[in-house]
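Take this structure first; my questions come after.
Note that this complex is displayed minus one protein chain, with the remaining chains in position.
This part shows subunit A:
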Amino acid sequence: MPSHRMPSEADIISTVEFNHTGELLATGDKGGRVVIFQREPESKNAPHSQGEYDVYSTFQSHEPEFDYLKSLEIEEKINKIKWLPQHNAAHSLLSTNDKTIKLWKITERDKRPEGYNLKDEEGKLKDLSTVTSLQVPVLKPMDLMVEVSPRRVFANGHTYHINSISVNSDCETYMSADDLRINLWHLAVTDRSFNIVDIKPANMEDLTEVITASEFHPHHCNLFVYSSSKGSLRLCDMRAAALCDKHSKLFEEPEDPSNRSFFSEIISSVSDVKFSHSGRYMLTRDYLTVKVWDLNMEARPIETYQVHDYLRSKLCSLYENDCIFDKFECAWNGSDSVIMTGAYNNFFRMFDRNTKRDVTLEASRESSKPRAVLKPRRVCVGGKRRRDDISVDSLDFTKKILHTAWHPAENIIAIAATNNLYIFQDKVNSEMH
C-alpha cells in the first residue's frame, strides 16, 4: 500500500484480515481508517498478473473520542477487524477500537437508473411543460462505486480496553473481549450484551492476570477459548453455564525453571490465539515462541517453535525499550500445515509442521521487487557468520511485524510492516500441500 504522504503514526497498520473467501483483505490503522483490498480476478490475457490486490474501499471507521466522565481519551486505533460470513451481495465486517465495535456494510453500485421522468441527468427537476411522454427508467452501467455504511454501533459494553472480537459460527452472535471481561453480542442488537466471562476480582489488588485474546471455535458455536497474560488458555462451553468463569479445559504448560528471569512472566503472556481451520488445534504466540495445542491435551502444547530465541539474553534491554510488550499475532495456512508469525527487523517466520523446517523472510521494499522471490534470511548469534546474515545486535527493533494474515485457501499472505502492507503469493505452489 503506497503511502502518498509523509509516514505518520496514523498510518501504522494495526490489524489485517482476509475475508472468508480471500477475495477481500481489510486493514485497519492507528488513525481509525479501514482500507479494503480486493483481489483482481485472474485475467486470461495477462496470466502473470493473476490475482493482485488493489484498493477497493477506504473509510474512516473510528474517530478519537474523549470520555469526559473519566477524563480519558479513547484512541481511534483499530484493534481488530473481523469479517462476517457473506449472505448476499453485500460484505459486512466488524471493526473495533478500545471501546466501541462497529458493523459496516460494504455494497457495490455499478448500475445507475437513467431516464427519470421528472428529473434530468443532473437531477434537477424538469420543467413539466417539456415532458411530453412517459418513459420507464432503465439501469445503465456505471463506474463501480463502493459504498460503506455503518449499520450497527455496539458501544458502552466495555470498561477496559477491547483486545479481540470473534464472530461465532452461528453467524448471529459475536464476542468481544477486554482485559477482564468477555461479552456476547447479537449482531442485530446494540443496546444489550451478555457478559460471559468476568475475571475481575472483587478486590483489584488480587488481580494477577488479564485476558489477552479470545476466539470462537470455528465449528462448535458453543465453544470459545481465551488466553491470559499468564500464558494459559481456557476453553469454555457456553452450554455449561451462563457465566463461563469456570473453564471446561485449562491449557497450561509448566514453567521451565531453568529459564526463570525477571521477565519470565512477561514473556509467557499469550499475545494471540487462533483455532486451526480444522478446529482440532490452537495456535498461541508468546514473546519468544509459537505453540500448537491439541484440544484434547491440556498439559502442554504438542509443538513449540522458537521464533527468536536469541532475544532471550536481551530481555532486559527489550524491557527498557518496551519491545517486550509487543503483541505479535500468529496465523495458520489454509491446510493447517504451516504456521506463521512476525518478528523484528521486518522479519517474519514460517514453520512447516510436517517437515519441521522453518524459514525467515523479510518484508521490505528492497527485497520485494514485484515478482521477486523472497530470499530466506538468517540471524546469526555469534559463531560463524555467513555473508548475508544479520547479527542480533544490528536488528532493527522499530521494524516489527505484529500483524500477519494468511489467505484461507491459497498460499497468499499479507504482512503489515509498520505503515506498509506487503502481499506475497506463492505462485509455484499455488495449491496447498
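Definition applied: contacts are C-beta pairs under 8 Å (C-beta built on N, C-alpha and C of every residue); 3 or more make two chains touch, one makes a residue touch a chain; residues count from 1.
The rule is simple: contacts and distances are computed from a predicted model.
In the listed set "Large ribosomal subunit protein bL21m", "Nucleoporin NUP42", "ATP synthase subunit a" or "Immediate early response gene 5 protein", the entry agreeing with the UniProt name of the missing subunit chain is "Immediate early response gene 5 protein". Shown as candidates are A:Asp98, A:Glu215 or A:Glu410; the residue that touches the absent chain is A:Asp98.
Checked against the full complex, the candidates A:Val210, A:Cys236, A:Val273 or A:Leu295 give a single residue touching the omitted chain, namely A:Val210.
Across the entire complex, the residue among A:Glu73, A:Asp110, A:Asp170 or A:Asp388 in touch with the chain not shown is A:Glu73.
Seen across the whole complex, the unshown chain contacts subunit A at 69-75, 77, 98, 156-157, 159-161, 163, 179-180, 203-210, 212, 229, 262-266, 269, 316, 319-320, 322, 325.
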